[in-house]
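All protein chains but one are shown in place.
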Amino acid sequence: MPGHCVPPHLAASRQKAAGLLLVFAALVVFPFFAGDYLVDVAFFFGIYVLLGLSLNIVLGEVGLYDLGHAGFYAIGAYTTAVLNTRFGIPVLVLLPVSALAAGLFAFLVTSPIIHLRGDYLCIVTIGMGEIVRLALINNPLGLTGGPNGVYGIDSPTLGFLRLDSSAGSYALIWVVVGLAVFALFRLQRSRIGRAWNCIREDEIAAQATGINVRAYKLLAFVLGAALAGVAGNLYAVKLMVVSPESFTFWESCLMFSIVLIGGMGSVPGVIIGAAAISLFPEIFRSFASYRLVVFGVVMILMMMFRPGGVWPRRRGGTESRDLLLRLGRPRG
Amino acid sequence: MKRTVALAGALLLVCALAAFAADTKPPVLIGLQAPITGPWAYEGQMARQATQIAADLINQKGGILGGRQVQIVLEDDAGQPQTSALAATKIGGQKNIVAAVSTYGSSVTEPASNIYEKRRMVNIAYGATAVRLTERGSKYFFRTCSRDDSQAEFFAKAVPLKFGAKRIAIMHDNTAFGKGLAENTRDALKGMVDSGKLQIVYYDAITPGEKDFHVPLTKMRETKPDLWYYTGYYAEAALLVTQAREIGITCPFVGGNAAINAEFVKIAGLPVAKGCFMTNEPLPADLPTPEAREFLKAYKDKFGDIPSSPWPVYAADAVNIIAYAVDKTGSPTDGTALAEYLRSKVNGVPGITGKIGFTDKGDREGVPLFLYVVDDQGNIVISR
Amino acid sequence: MTAAARKDAEIVLETVRLTKAFGGLTAVDALDLRVHRGEISSLIGPNGAGKTTVFNVVTGIYRPERGSVFFQGENITGRKPHRIVERGIARTFQNIRLFPNLTCLENVMAGRHARMRSGLAGALFHPRTQVVEERETRRAAEERLAQVGLGESRNELARNIAYGRQRMLEIARALATSPRLIVLDEPSSGLNPRETEDLMVFIRKIIRDERLTILLIEHDMNVVMGISDWVTVTDGGRKIAEGHPRQIYHDPRVIEAYLGGGT
Partner (left out) sequence: MRVFFEQLINGLTIGSFYGLIALGYSMVYGVLKLINFAHGDFFALGSYLGYTMLVFGSGFLTTHLGLWGGLAVAVIVAALCLALVGVVVERVAYRPIYPAGRLPAVVSALGASIILQNLIMIIWGPRYQAYPAQLIPNFPIHAGGLNLTGLQLLILCVSFALMAVLYFVIQKTTWGAAVRATALDRDTAALMGINFKKVIRFIFTLGPALGALTGVMVGMYYRQISFTMGWNYGLKAFTATILGGIGNLPGAMFGGLILGVLEMLGSAYVSTAWKDVFVFLILILVLIFRPNGLFGEKIAEKV
C-alpha cells in the first residue's frame, strides 16, 4: 500500500504485541511437542528466569551488589518444605507464604546494613548467603534436616487437578513468570521504578529530589527476596526434596551473571541471560568436564562484546521515534 | 536415465540397512547416573568404568534374553540435586531403558528416585547410604550398598570392645553421608552410654574442602579420647590423622567406610597411615567371590588399577542384578514386574560384592562388615 | 526589596549558632543566617569558607555538631534530606549531579517524587488515582522542561546535553519539587557571560512568578551584586559581615578577607 505509513510509535507497539503473542503461543504449544526431558529443562529455565528477575530488582534497578541472593531462594524453598511436610499445608497456599517469609527475612537482615556501599555491601550479602546455607546444613532445632535436607514435599493440587506431571510444573512456573514479567514492566514505569533508577544513578542526588533512599533500597531487597522465595517454592515442589547443595554461593554467582549478561534493568535481557546460563550446560551435557571451560569462555566473550548486556534496557527509547518526528512528518 | 539409477541405488541401500538391523537383536539399555563432574568427579568416573566392565563381562558370556547385548547409557548428574533430576528425567524418558543405576550421594539420589518412581522405572543406588531413602515407601527404589545404621551398629558392637575404649570422640564432615553415619553411630552407642559403660566426649563437624584442622583437633585432644571415629571422606581423613599425630593425639583412629583407601595412604604417608582402622563392607581386593576376581582382573587390565573405593563396585553389581532380573523375567519393558521380581525373588544371587538380596523396602541384605586396618606395607587388610 | 520591607517580611530560613566540623577542621563556626521570604539572599566568601558545608547541613546531608536550623519556624536540624525536600527546600549542586543515564524528562519527573502518593499497589494495579497522578506528573515535568527551554530534548539522556543546559535541567528538577526555598550552589560556574545573564533573568522571573525565596552561593561578584537583595559574607566558617550588596561591596573586612591581609 504505497503511501500508507503508520506513525512509528504505533508501529512499534503493534510489533511488540505481535512478538508477545508469538512467544505466548510458543510457550503454550511447546509441552505438547517436546518430550518430558525438554519440558523439565524448560522448567529449570523458568526457575532461572524468576531468579534473574528477582536479582534484577536489587542489582539491575537499584545497582546494589547482591552476591548472596541464593539465601532468599533457600528461605523460600525451606519454608515450603518444612511447612508442607510438618503441617500438611498445600504447596500452592505456601507460594505466597514463602514469598512473605523470604521478604520478611530480607527486611530483617538488610535493615542494619542497607547503608553500606558497593563492595562492602557485596561481602555482607555473600556472608548472609553463606550463613543461611551453613545454618541449613547444621540443622538448628532439627528443623532443616541437615545436609539431607527435607523430603516428601507434596505435588501441587488445583482443586481436583494434580499438577505433578512435567507439563503441570511447566505450566505453573511459566504462569508465575508471566505474572512477574507483567508486574516488573509496570514497576519499571512507576514512581517506584524511577526512584530505584535514580538511586542507581546517584544516591546523593536522589536524596536531594525527595527520594527516601533507605526505604526504596529496602523495598527492592524485600521484593527481590519475595520473588526469589517464590522460585524457591516452585523448585522445592518440583524436586519434592530440598537440600543445602542447591543454594550455594555459586548459585548466587549464576544469578549475578544472568543479570549482567542479559542487561541490567532489562526484563527481556534477563530472560535471555537466564536462557544462556541454564540451557548452555544442558546443550553441552555430553562434553562433561569441557563444558564448564567453554561456559567460562562464553561468560568472558559476552562481557567483552556485550558489556551492556545482550538486550540492554532501552533508555530514551523514544529517542529514535523522536528523531523520526524531527526528520519531518511521515508522508502519506 | 541418470536419475533412475541413483534412485535404484538409494533403494538398495535402504533395504540393506533394514536387513542388517533386523537380524541383530536390539541392545538392552541400562541407564547410569554418576557425578562425572563436580567435587565427586573421581567417584563418578570410576563408577562409569566399573559399569562398563560389568556390561562387557555379561556381553562376553553371550548377553541376556537370548544373545542381546547390555549397553550402558551414561548421564552426568555433577553431584547436584537439580542436575540429577534432569538426568533422571532424561533416562526415565527413554522408553527402551529397562532400569537405572542411580546414583552417588544421598541428597543427589533422592530427587532422581522421586522421578524414577513416577515413571515406574527400577532405580538402584550404589553410593547412597542415608537410612531414610528406603523409609519413603517407594516401590522402585533399591540399593546395592548398605545403610548407615548397619555400619553404625557394627561399630557400636565391635569397635569399643576391641580397643577397650571408654571415651569416644566422633567427628563428621556435615555431608549427607558423613553426618548420617555419625548420628546413627551416636544412636547405636546410646545403650552403652546410658549404662555408663562409655562416654561420647567429643561430637562435632569439620568443614569439607578445608585443609587446616589443628583447632578442632586441639579441642578434641583436650577431651582426652581413647578412641576416635571419623565418618567423613578420605581427603579430609588423611589431613586429620596427619595433623592429629602432629599435635600429640595418640588414640587409635577409626574411619567410616569412605575414610580409608589408597588415596588416604598416599596423602597421609605410610608412617601416619599405618595402624589406622576402618569399618567397611568388603573391599574389592578382599572379595572372596569368583565374580569379584574376574571383575577386578578385567578392570585392572583395562584401567591399570582396581577401584579405590567400594562404591563403583556396587554400581557394577547393580548392573549385574538388573541384567540377571531382566533375563529371568524376560520382560525388559515392564518396570513393575522387574521391581516385584527384585523385591521378592532375588536373594542369595551371587554378585561381585557377595550374595545379593533385597529387603521388601529395597535395602541390600546380608552385606558383611569388617574392621580393616592399614598394615605396615600400606595395604588395607581385614584386622583379626 | 527595601531594608524596611525586609524587616517585617517573614523569616523563611534561619540558622542559630550553626557549627559543623570535620575532624579538627571547623568548617562552619556558630553561624547565624537569616533568609526572608521573597528575597534573593547570597552567601559569599573565599574558597574553603564553608559555604557548601552550610548548604549540606541545611539540606540534611551533614548533621551539625551544634546549633540548629529553622525553616518556616519549624526546627529541621538533622532531618533526613528527603524529609527536608518534602518540607519545601530544593537544591542544586556545585558540580552538577543529574541522573546521567536517565532522560531529561525522567530527571525532572524525579523531582515530582516527593509530591506523589502512588505506592506499590498503585504501580501494579494502575487504579484511576495512579493513572491520573502519572499523567499529571508527566505534564508538570513537561512544563518545567519547557520553562527552562529544554522541551525539545525531553528524551535525550541527561549526559548527552550541553553543560549549560545541564545546569538549567538541574534547576528545573529543583523547581519540580514545588519548593518554597531554592538553594542554588554556584549556578553560574561554568557558564559563559550570555548564559549567566539569561540565568539571572530567569532567577528574577521565577522569584516573581512563583513567590519563591532563593539562597545563593556565588563567586561571580557581578551576579551577586546584580541580583542579590541581601548578602552574607563568611570566612573560615564564621560570619564576618552581612547587609545589602552596596554596603558589603565597600566593607573593609570583606575586602580584606577577599584580597588577603593588607599591610
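Chains here go by letter, A, B and C, matching the order in which they are written, and residues are numbered from 1 within each.
In the analysis below, a contact is a pair of C-beta atoms (placed from the backbone, for glycine too) under 8 Å apart; a residue touches a chain by one contact, two chains touch by 3 or more.
Only a predicted model underlies this, so the values are computations on that prediction, with no experimental measurement involved.
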Candidates A:74, A:126, A:192 or A:310 - the one touching the absent chain: A:126
Residue of B:189, B:206 or B:352 in touch with the missing chain, whole complex considered: B:206
Options A:163, A:279 or A:303, residue touching the unrepresented chain: A:303
Contacts of chain A with the absent chain, listed as residue ranges: 65, 112-113, 115-117, 119-120, 122-124, 126-128, 130-131, 134-135, 137-138, 204, 249, 253, 256-257, 260-261, 264, 289-290, 292-293, 295-300, 302-304, 307-308
Footprint left on chain B by the chain that the document does not show: 37, 39, 41-42, 45, 174, 204-207, 209-212, 214-216, 218-219, 221-222, 235, 238-239, 242, 246-248, 263, 266-267, 269-271
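Going forward, only the chains that are shown with their structure count from here on.
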Chain nearest the overall C-alpha centroid of the shown protein atoms: A
Contact-richer chain pair [A-B vs A-C]: A-C
Chain centre separation (chain B, chain C; CA means) in Å: 74
Whole-Å separation of chain centres (CA-atom averages), chain A against chain B: 37
Distance between the centres, which are taken as Cα means, of chain C and chain A, whole angstrom: 41
Contacts with two or more other chains, residues of chain C listed in rising order: none
Chain A residues touching chain B - in the complex, by the definition given at the top: 35-37, 40-41, 44, 137-138, 146-149, 151-152, 164, 166, 235, 238-243, 245-246, 281-282, 285, 288-289, 291-292
Chain A partner contacts - residues on chain C that touch it in the complex: 59-61, 80-82, 85-86, 90-91, 93, 97-103, 106, 109-111, 113-116, 118-120, 122-124, 126, 130, 134, 137, 154-157, 173, 176-177
Complex interface listing, chain B residues touching chain A: 36-37, 41, 75-76, 79-83, 85-86, 89-90, 92-93, 106-108, 110-111, 114, 118, 130, 132, 136, 174-176, 178-180, 205
